[in-house]
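Take a look at the structure set out below.
Part of the complex only, each chain left as placed.
Each chain carries a letter (A and B) given by its place in the written order, and its residues are counted from 1.
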Amino acid sequence: MKLIVAIVKPFRLDAVKGRLKELDVHGMTVTEAQGFGRQHGHTEVYRGAEYQVDFVPKIRIELAVDDSRVEEIVDAVVDAARTGSIGDGKIWVQPLDSLIRIRTGERGPDAL
Amino acid sequence: MQAINTTWVLVSAALVLFMTPGLALFYGGMVRSKNVLAVMMNNFVAMGVVSVLWALAACSLVFGHDLGHGLLGNLSLAGLGGLGHGLPGFGRSGASPLAIVTFQMMFAVITAALISGGTTDRIKFPAFVLFIACWLFLVYVPLAHWVFSPDGWLAHRGVLDFAGGTVVEINSGFSTLAIVLVLGRRRGWPSEGMAPHSVPLSLLGVGILWFGWFGFNAGSALGMNGVAVYAFINTALAAAAGLLGWLCFERVREDYPTTLGAASGAVAGMVAITPCAGFVTPMASLVIGVLAGVICAMAVRVKFRLRYDDSLDVLGVHGVGGLIGMVLLGLFATRSVNRAGANGLFTGGGFHLLSLEVMAAVVTVAFSFTVTWLIAKAIDLTVGLRVSPEDESRGLDLTQHAESAYSIGGMGRIGN
């Protein structure tokens, strides 16, 4: 099994979720994150003190999937998350040794 | 006696001043966290701009000697001078003229501020400032002269409006409709979720509005007398009844009575009682409040069908609530509460008052909507009303004011 991690723009989350539903993927875990990269941050000013904020809000999505579906799902996420402008984010794939559903103790692809 | 009346009017003026920060919180809580400061700023800047313009000239155009036909005042009071001779048309036994125009200044401020509830999340800050400056002179000032100055043509005909059902409520509601039609909908509305970012902030705002509204309504007696007491209790009861009305509607319609609904219902009740406060009995106030609560709860749902994006429901609550108040005043007004008032349809006065009230409401709707639309259009064609799509998606706090509302995380503002 594999773990797909995607860093995307927050307002694309809905589209990604929708696309995954179409592919019959019914589980994911997301966290709020802050990204640093080519996309510029912004400047804030409070009583004349300037703050350069380099980080940009991102959403981090984790998807545990069966090996056979990795390509298809990665492509779907890339497609749904893309806006074409800088800062669209990254996707990476990591190996998984095992996966368990806590409720039932099922292991492997059955636990998805 | 003048000292007591002045005391009451000044206390009321302070209360009404406090309503604008309250409104800023009410609105601020309802928007997404990237636009909180921008909408609050619109309120605060109204406190700045409108106050200054009021003192310089607007006050005089409203309360100065009538230029003829009850259409506008002259500049005799410009710079708040010339008040030693009293306010034209007002008796001399009441509160200090300077206190009265101070009190009235707060009305102009909050009416302008109300409009920001419609334009939130997408209006350029400089455009908003320019807009309220123009709007103050072209919309608010004439209407206020017509209704609040004893020489105004509506007041003169016997239209009753205790504390601004027309000038403040209907006016802000339909002005908002006009400007949002020019401005267009927020990107993503209504398909994307735009849930309130902090309901407690909004509830606090409503608490302040509730508190301040006693000054607004009871202070409009312009002195301490029996009418002020009626206006006070009527405000309290209409708010309470409005709250319950809205909640009942929600309970029936969507199963859940919400806190934002409770807050909105209280506001709706107070809006509707605004024109009536010093003219009706407490029991009539309960009826007015409950009807306002239910009808405004229905009214705010209309925008989803008609697809105009009155973001925080200025039309649905203030516009509609004001209309309800004006009509019900034509039904419930009674001279037993206020000898300077009149009797309505249910209180033996026939259709006379009702038709006057409806006429005034219609005039206000037509005038506010038309002139505001023209102002908005003019600004849109020249300096532009709306921020760029990219700025809209990044949020107005950052793009208009270079600020973020919050930085609460364990890591503070990350990256600093």
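Definition applied: a contact is a pair of C-beta atoms (placed from the backbone, for glycine too) under 8 Å apart; a residue touches a chain by one contact, two chains touch by 3 or more.
This one's a predicted model, so the numbers in the text were calculated from it and none came from an experiment.
Written as a formula over the displayed labels, the whole complex reads A x3, B x3.
What we mean here is this: only the chains that are shown with their structure count from here on.
Here the CA centre of subunit A is 45 Å from the CA centre of subunit B.
The residues of subunit B lying in touch with subunit A in their complex are 192, 393-394, 398, 402-404, 413-416. Residues 11, 14, 34, 36, 41-46, 51-55 of subunit A are the ones touching subunit B in the complex.
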